[in-house]
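Okay, so here's the structure we're looking at.
Heads up, one of the protein chains got dropped from this complex, but the rest are sitting where they should.
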Amino acid sequence: MSTLVLVMLVVPFGTAAVTLAVGHLSDRTAKAVSVGGSGLGLVLAWVVALSHLGEAEPLQHVYASTATVGPAIELAQYVDPLSAVLLLLATTVAFLVQVYSLGYLEHDPRYPSYAALVSVFTGAMATVVTADDLWVLLIGWELMGACSYFLIAHHWELGDARAGAVKAFLLTRTADLGLLFAIFVLGERYDSYRISTIVTAVAGSAPQVDELALPAVLLIVAAMGKSAQVPFHTWLPDAMPGPTPISALIHAATMVAAGVFLIARMYPLFEATPLSLTLLALVSAVTMFLAALYALFSDDLKRVLAWSTVSQLAYMFGALSAGAWSAAVLQLLAHGVFKALLFLAAGSVVHAIGGATSMDAMGGLRRRLPTTFATMTLGFGALVGVVPLVGFFTKDAVVHAAYVEAADGRVVWPWIAWLLVGSMVVTAAMTAAYSLRAWLLVFFGPEPAGARIEPVPGVMTWPLVVLAVPTVLGGLAATNPDFLGPGHDEPLSVATSVLLTLVVLVTGVLVLTAWRRRGRDLWRTVPVPHPTVDLAWRELLVRPVGRLALLARANDRDVIEAYVDGAAASARALGWLLRRSQTGSIRLYLTVVVVGATAVAVAAGALG
Amino acid sequence: MPLWWPLLVASLLFAVGVYGVLARRNAVLVLMGVELMLNAVNLNFVAFDAQLRDVLHGGQTFALFVIVIAAAEIGLALAIVLLVFRTHGHIDVDDLRSLGESGLDELDRPRGRA
Partner (left out) sequence: MSAVEAVFVLLSLVALGSALLVVTTSNLVHAALWLVVTLGAVAGLYLVLAAEFVAWVQVLIYVGAVVVLLLFALMLTRAPTGHTDDLTVRRALPAAIVAGLVALLLAVTVVAGFSDVRIDLDETVVGSAETTGRTVFTMWVLPFEVLSVLLLAALVGAIALSKREAT
């Protein structure tokens, strides 16, 4: 089985290599290789995952070990139910995205590099979720960041895409310093880089708040960067100039969920440090509200979905801070499914109207794009938390857990816990508002003037249908979370469900009334100022990095190139000097000959 | 007679020839300086031959050979001087700069000097 896991990890990288090698030969070759490889990886992942769900024994295997000055760095693997469900999510969404891209990027000449990068990303995500050694996890983590950078800038001729890619990379990379230093501290403290070793040691010993606070907070910083929480929240919406399938895969379902995964994986460490959970609760409370606010006033469909992702991720972090591990993981799975569905459907809409993502260019599309309309409606419903879609159950579990935590006050400081609960409820209302607005603006009302609406190809609608199935039926799994391992059971609370449903209904009525009365201009758009956080980042991060870059360039140009140019210049100067003797004057030449011959004679006489 | 008499004469004659080569502007005059130098060398050969009383008579024979070579050389040299006169219109050595760095345009503009 461990060999199978290794093969499963190698297949995506191998597919990427083959795609790059032969992809240029023909369109069909590139597509066949990438989709085929992805399918193979999918099958392997399902086999591995299904055999490690529920009560199954976690797989632990070490492939190689290197001796270092400190603890050994090992190629170690650990597959438990958490890894299994994330493998399922990641590889399935990746495969569906590969299929979807066949249609979305049909005429794109850069398809081979795109498909290869998606494969590499899939492999990196699989590495992260099955890693037992913190360094292996870091490698996968950074590789995902690199793939994200390349894929956001897929259309590198667009200034927005380039800027968005650099921003994403810089912000996440800065936050990843947290992970790096956490690894150093943990390795130092527990004399091992193995996650299983560290977690067991932490769970076994008495909580030592002082020593564990630092790595816990550092890990939270890394997770916040990767999952776009305050203050690292601004990169995700700016990553939207990337192709929509990428937004679905990386920025909705998998990479941004890696932050949640990290915290979930090392949860005993956080349980032992109440300070870290409090910090997490505060951050998530602020983020979910702020992001929903931005989504409410955004006119770009993809930006609405991006801010929505940030907000929903905050829900997951909120659940984790309240001690509800399984609620958070279930929300992660559910969100991965319906957000991917929403993004792919949005891509389908964008593709149909010729590339514009602003909702001003959309309207009344429900008749022209029926499948997209149906699936996207289900997606929005899950996002809002409409019964009986999967989002209802998971959101209910999360809010209930937060309420329980606030009421019983186990770990998080009370007023922060209450802030979290309140924020969750208010955000639920805002979620309903912006989702309904987007739904109405895209699918209802008059069609945009002079629009050419192309039909959506089958390869693009088929994944939507596939994703719609767990969106609808996922509630069954959410209410029976045994597959997450023994002892995981999330009771649902009737009171919370009723409250949330009421909130959603009231919001829905208000929005619909505004729609009736005011048409497309639902509410006065508050001009959203450039996030002040970005200004802070610009001063703290971008300017110094820019200066460093200038310094490096100056060094290269004025120091190193000066030597090269100097060599050329000195050769030229020497030539100029020697050319002085080529006067063309025969007299001079003869004089030199005579004087030279005389000198030689003297020398011969003197020496001989 | 002391050997150094003819040798001194030859040295001075050689020096005069050097001056003639370096200081004269007309190409034919330069060649005359060359002839003086060759004669000085010949005198040297003959003087040593007289002093050493060589069985092979190497000195005098070499002097003969030098005369032959001088004749061949002057023939060719004057042919070249003639060509220079034809292309440039003068044989002033100072103005023949086409061997120099920027001298190639000299050939395009021959000076018309009688």
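The first chain written gets the first letter, and so on, giving A and B; residue counts start at 1 in each chain.
Here is the rule we go by: a residue touches a chain if its C-beta (ideal position, glycine included) is under 8 Å from a C-beta of that chain, and two chains touch if they have at least 3 such contacts.
Just so it is clear, the structure is predicted and the values come from calculations on it, not from any experiment.
Across A:Pro109, A:Gly204, A:Gly355 or A:Gly605, the single residue that touches the chain missing here is A:Gly605. Interface residues of chain B with the unshown chain, by the touch rule above, are 1-9, 11-20, 22-29, 31-33, 35-36, 39, 42-43, 46-47, 49-51, 53, 56-57, 59-61, 63-65, 67-76, 78-83, 85, 91-92, 94, 114. Contact between chain A and the absent chain runs through residues 587, 591, 594-595, 598, 601-602, 605.
One rule holds for everything that comes next: only the chains that are shown with their structure count from here on.
Centroids built from CA atoms put chain B at 91 Å from chain A. Considering their complex, residues 18, 21-22, 93-94, 96-101, 103 of chain B touch chain A. Those residues of chain A that touch chain B in the complex are listed here as 579, 582-587, 589-591, 594.
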